[in-house]
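A single protein chain has been omitted from the complex, and every remaining protein chain is retained in its original position.
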Amino acid sequence: MNFIHLIDYTGTFAFAISGIRLASAKKFDWFGAYVVGLVTAIGGGTLRDLLLDVTPFWMLQPSYLIVTALALVFVILLGKLVIRLNNTFFIFDAIGLGLFVVVGIEKSLAAGFPFWVAILMGMITGSAGGIIRDIFINEEPLIFRKDIYALSCLLGGVVFYICTKMYFAPFIIQIVSAVSVIIARILAVKYHISLPILRGHEDETPSKIL
Amino acid sequence: MNFIHLIDYTGTFAFAISGIRLASAKKFDWFGAYVVGLVTAIGGGTLRDLLLDVTPFWMLQPSYLIVTALALVFVILLGKLVIRLNNTFFIFDAIGLGLFVVVGIEKSLAAGFPFWVAILMGMITGSAGGIIRDIFINEEPLIFRKDIYALSCLLGGVVFYICTKMYFAPFIIQIVSAVSVIIARILAVKYHISLPILRGHEDETPSKIL
Partner (left out) sequence: MNFIHLIDYTGTFAFAISGIRLASAKKFDWFGAYVVGLVTAIGGGTLRDLLLDVTPFWMLQPSYLIVTALALVFVILLGKLVIRLNNTFFIFDAIGLGLFVVVGIEKSLAAGFPFWVAILMGMITGSAGGIIRDIFINEEPLIFRKDIYALSCLLGGVVFYICTKMYFAPFIIQIVSAVSVIIARILAVKYHISLPILRGHEDETPSKIL
């Protein structure tokens, strides 16, 4: 297991923890919590792989299922500690996000897609798991209303593109791109930076529009 | 850009507008509104392409992402105008629906599937985006309760089949099929034609059934 794997599993663990905690707030049972943790951790990469038409990454080796199981055991045994470690998990989550974006971009480029698709796939890898998580727990996806989560992924993609055009070494490109995601994410949360709300149609309902 | 492209982008624009307006009613931010607009516009075709095992159409050229971005800018800048133009957008939406159904059928036949699959894919192309949109904004899918949206798509598919069996020219088949969708949709909304509600199990809940 090298350094990239370590970060990958750390990010998976942090994503799974966020899903499991939300499932526990809904009084899901252990199995439900495991599934919600799992889709949070692997949902984005799975959607990416389906769109790229490659075998979903977690079907090639069982480690992602195992890491999610460890996250479940962790929450069951050390529930209160998880709440106290909120800031630590946020950092893990941001690091995982940075790596997921880079992995998504590289996998898409390797599959022969142009850069604009790869940047999109980086965003999907980082963001879609949280959207599926919120659909599973029957909440409006948080990502659509708070902080600049997906925009951090977009920034990382643009940085990846610029560094590539400047002929940086692959390792440098990966680091700079991931770090830009992490910093953007931390700054957005710390300073409550968010996008404008779309206003003007407050009382519309589906039946009034269609 | 030929005539078909023009209609395609018009339909995409109208579908995206409907998603963006509903997202604004939920106070989503600009990014959330963009995503909801995008899944409304491309969700049906994406599900179709995943089922057919071909590369999702919007990954082959960025125009659908751009048209959706224009729809977002349009709503941000001209919000009240969108509401006044409700009827105009409904017509665009119906035209887009007609085209989406025809595209879905032709793509499925080209992929070697039988006609009944193609008709189903036409319905999915036209309808699934709206279902995913309603799941994203955490509402019961409107299409399951109002007007004969999906049945208009089914009608277009049957008309396509009959015209094919009568050896009409491809261009005629496309036009007649799309127009039948558009007319069915307009008549259903104008005269409030809808399917019967399924009654008799009003107080059932998942836990009582399973």
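We call the chains A and B, going by the order they appear; numbering starts again at 1 in every chain.
Basically, a contact is a pair of C-beta atoms (placed from the backbone, for glycine too) under 8 Å apart; a residue touches a chain by one contact, two chains touch by 3 or more.
Just so it is clear, the model here is predicted, and its values are computed rather than measured.
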| item | value |
| --- | --- |
| Identified contact with the non-displayed chain, of A:23, A:159 or A:195 | A:23 |
| Candidate in contact with the missing chain, chosen from B:7, B:23, B:36 or B:131 | B:131 |
| Residue of A:50, A:69, A:158 or A:175 in touch with the missing chain, whole complex considered | A:50 |
| Touch residues of subunit A, complete complex, unshown partner | 18, 20-33, 35-36, 46, 50, 53, 55-56, 59, 62, 65, 75-76, 79-80, 82-83, 86, 90, 93, 130, 134-139, 142, 146-147, 149 |
| Contacts of subunit B with the absent chain, listed as residue ranges | 50-51, 53, 113, 116-117, 120, 131, 135, 138-141, 143-146, 148, 150-151, 194-207, 209-210 |
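Everything that follows uses one rule, which is that only the chains that are shown with their structure count from here on.
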| item | value |
| --- | --- |
| CA centroid of subunit A to CA centroid of subunit B, Å | 29 |
